[in-house]
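Missing here is one protein chain; the remaining ones are kept as they sit in the complex.
Each chain gets a letter, A and B, in the order it is written, and its residues are counted from 1.
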Amino acid sequence: MSSSVDENLKKEIEKRLKRTPNELENHLFEALWSEHCGYLHSKKQLKKLNFKGSLLPDENSGGVKIGNHGVFFKVESHNHPCAIEPYQGAATGIGGIIRDILALNARPVALLNSLKFAYPDTKETKHIINGVTKGISDYGNSCGISDIAGEVIFDECYKDLPLVNVMAAGLAPLDKVKLSAFREDLEVVLLGSATGLDGVGGAAFASKKLAKNKNEEKIHVQIGDPFVKKLLIEATLEILDLDGVVSCQDCGAAGLLSSTSEMAYKGKCSFELELDKVHLAQKNIEPWQIMLSETQERMVFALKKEALPEVFKIAQKYELEASCIGRTFKGSNYIIKKDSKILSSTPLDVLCNPYCYDLEPVFESDEIKYLKDKKCELFMDIETAVEKMASSYNLVSRKWFYEQWDYLVGGRSYVAPESTGVGVLKFEEENCFVAFCMDTNPLMCALDPYLGSQNTLLESYRNLVSSGFEPLGFTNCLNFASPKGDDTKYSFVKSIEGLRDCSLKLNTPVVSGNVSFYNEAKDKKIYPSVTVGMCGFLDINKPVIKSGFAMQDEIYLIGKMINKNSNVGGSLYQKELLDFLGGSVDEPDFELEDILKKTIFSLRDKKILKSAVDVSKGGILGTLFRVLCASNIGFVGKLINEENADDKLKLKLLFGEIQTRYIISTQNKKELESYFVENNIPYLYLGKCIGDKIKFDGYEFELAKLREKYLNLLQNALED
Amino acid sequence: MKAAVVVFLGTNCQVETKAALEAYGFETKYVDSNTKNLDEFDCIFLSGGFSYGDYLRSGRIAKFTPLVESLYSYVEKQRGVIAGICNGFQILCEAHLLPGALIENDCLKFVCKNTPLELDFNGTKKKINLPVAHREGKYFYRGDVSEFVFLRYLKNPNGSKDNIAGLYDNKKRIMGLMPHPERAFFNENFGFDGREIFKIIKDELKRG
Partner (left out) sequence: MIILKSMKNYAAKVIVSLRDDVKDTQGLSVDKMLKRLNIEENANFRTGKFYSFKISAQNLDSAKEKLNFICSEILSNKVVEKYEIIDLKELK
């Protein structure tokens, strides 16, 4: 067996199979027992998550229920392919996640992405950023699915190891939803692009560290075709509406093998695949290559014989190729035939049930302990700090990115990107709006994976709340280094426990997810990067709360108050200004979270609230800076709430990141304050929107100067 | 009034276009690329998207469909109005039903944003905002088309010659524009200026 399956796994396979696998079977096991397909290191941990209240969490994508509809959403990583070939890597990442949604008979209606890169200062990084952005643009726009929101994070830990996590969301009436399990005595049809050599072995590739020489890896990258994808979407939705069509799954990692074996395993029946029937893109392609090819734009359907003619008719209408590749029957084996000869027959519960590792027990390493105990003694003067933070790649507008993505196609998009913290779709079928957002906090996860992942989930939660939405459920993408490393084991397990505990307290289930290990090269690892994508609900008769300010708005902070004793470990300012990472991460206050949510919703309903934004990266001043620049409005006020603060403390109070806070605006100071007093809401008056300068505590900055950077910094960096 | 909304393989703005037309009182019907006779319609709408993946060049492959053939005879008979939005405009230019051609944006990128425009129709000028979303939206022509231009960019997003965003033919029966009026129609966050364009079409139809 090839070297990428270790000796122990090899023994385990032989033991369970009660024989030595043949050459073809070696390939099958190498793919299905890989980390990418088999979740060997993560499966046991993922079971800990809170699925209560989610819809179909065991399917290609889970979702949440709204009225008589399912809203399905899932995030997936395409990190390794993007490191090698950014353009195709990103494009096929989108292609893959769209198919996961589509397989349920849900029309994909929105895309989001969470991108992480090194600072855009070198030729190599710029190449990656431009390629990924264009890949998303060319593919998503052409498919006609709007790209409504997302995040971009810059940190040197992503040098040569970019993270490209894409999320898709789709809608389906509940009675139309199709599942993926086969049933006995069905015909199996493969629809879409002819199978070729592209992407052969991709799953195994994504399950190891990147090679030193990138050029060696090129062979594995799949090639996407957005036009065929658009046809495939329309054809699939028509086919799945036919009577007699029972189940569907997309061909993703490990292609035909992984889709059909999973469908058979779930359906508890045998499947016989005839390789001669598969429509091929080239001659001289080996059986194992057909099985493992990751040619894009293919879907698998299982249907009753009577439905075959209708399915082929639809395929023809959309100018797509289709072939009937096999059938299901009573039994429990996965059978591959060629020229009427059986090449392989393996029990599905061996093939599809790989050996899973225990990661536990785990221990906090001395290194992490040391980081947590570190104290930030560094500082700089406030003028310089503000100028530097205003030109931080992590705080400026993402306009350069989102203007390349069609955020309006499809007729459902309700707000422009950055006008509020989330992407919003109109969902008239259920008289509501649905919102989506994505967040990651790698710095906090690096210091404290348990609290870091909680705070990440809460950042998404607050994004939704600040826009007026009730959070319903979330998906996640767990990007980590090699699971063989003790630190990674620790941070992975703790992240999962953090997500679980937070999700239980918020009563917001996980609906789907994805794990990406081996994000490391040479001696470099990424920070644990727990990415959360969340979905929320709002009645169509209620307004979406914007984040922008207007002239004469009075600005307030509500929630936890920062002081000299607050824990601000993992704050962006320490990393960006002082090159410091350390200290304790702040804990959220769940009781207060709920009170603040009710406060914002109630102030909205009373029409006292004008806008709201959660306080996240960059703390109070970072958040204010972003909103003021986007709104093109000045501010006069007081932000530092401690006597005799020195520069070190001032930095902490202005930019420090603690949990459970929002900044809101009103034009009705009196009613707002009496609401706060009556309901015992912790609040602080910050100031007023006025003029064309940002003034606070004796400091003064020209808005126009800061805003120029805010709008153009990324464009200038990426298009010199 | 009856309008056809053309759906080629790869078209993706048909739903919004149809909804906008219906909101404006049109009876509408989707027609596909094999449609050979369009005489029943007072107005033909070529909506946005990526017909046939926009391979070769935007709008090029759509040109070789029975539908575009039937557009020629529709024009010859002077039956009604033809309007092309975005990809529809590109198709009309490729089919030489409108002068000029649309080529890759100067910035070499896809551009999706709300953009200010000057609408200049029948002597009345008006400032409006409409979203654009295209990679090949730079208008190029030789000679003088200025008398046919009804829509110009105030902040040129793509390098179009003379800031041209939309124009009609010499009989004012065929119009094409890159911005998406159907995206500024139903939602206060993107404005309602798209209705101005649909009004022009309706007025032109009434004029007969």
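What we mean here is this: a contact is a pair of C-beta atoms (placed from the backbone, for glycine too) under 8 Å apart; a residue touches a chain by one contact, two chains touch by 3 or more.
Since we're looking at a predicted model, the values are computed, not measured.
A.B. asks: Quick check: which displayed chains does the absent chain contact?
C.D. replies: Counting the whole assembly, the omitted chain is in touch with B.
A.B. asks: Just name the one of B:Glu16, B:Asp54 or B:Glu94 that touches the chain not displayed here.
C.D. replies: In the full complex, the listed residue that touches the missing chain is B:Glu94.
A.B. asks: Given the contact definition stated above, which residue among B:Asp39, B:Asp106, B:Asp162 or B:Asp203 touches the chain not shown here?
C.D. replies: Missing-chain contact among the listed residues: B:Asp106.
A.B. asks: Touching the absent chain: which residues on subunit B qualify?
C.D. replies: 56-57, 60, 64, 93-94, 96, 99-101, 103-106, 108, 140-142, 159
Keep in mind that, in the parts below, only the chains that are shown with their structure count from here on.
A.B. asks: Need the CA-centroid distance for the pair subunit A / subunit B, whole Å please.
C.D. replies: The mean C-alpha positions of subunit A and subunit B differ by 36 Å.
A.B. asks: Which bits of subunit B are touching subunit A when the two form their complex?
C.D. replies: 9-10, 12-13, 15-16, 19, 48-50, 52-55, 109-114, 131, 133, 135, 180, 182-183, 186-187, 189-190
A.B. asks: Going by the contact rule set out above, which residues of subunit A touch subunit B in the complex?
C.D. replies: So the residues of subunit A in touch with subunit B come to 134, 137-138, 141-144, 225-228, 230-231, 318-319, 402-411, 414-416, 419, 426.
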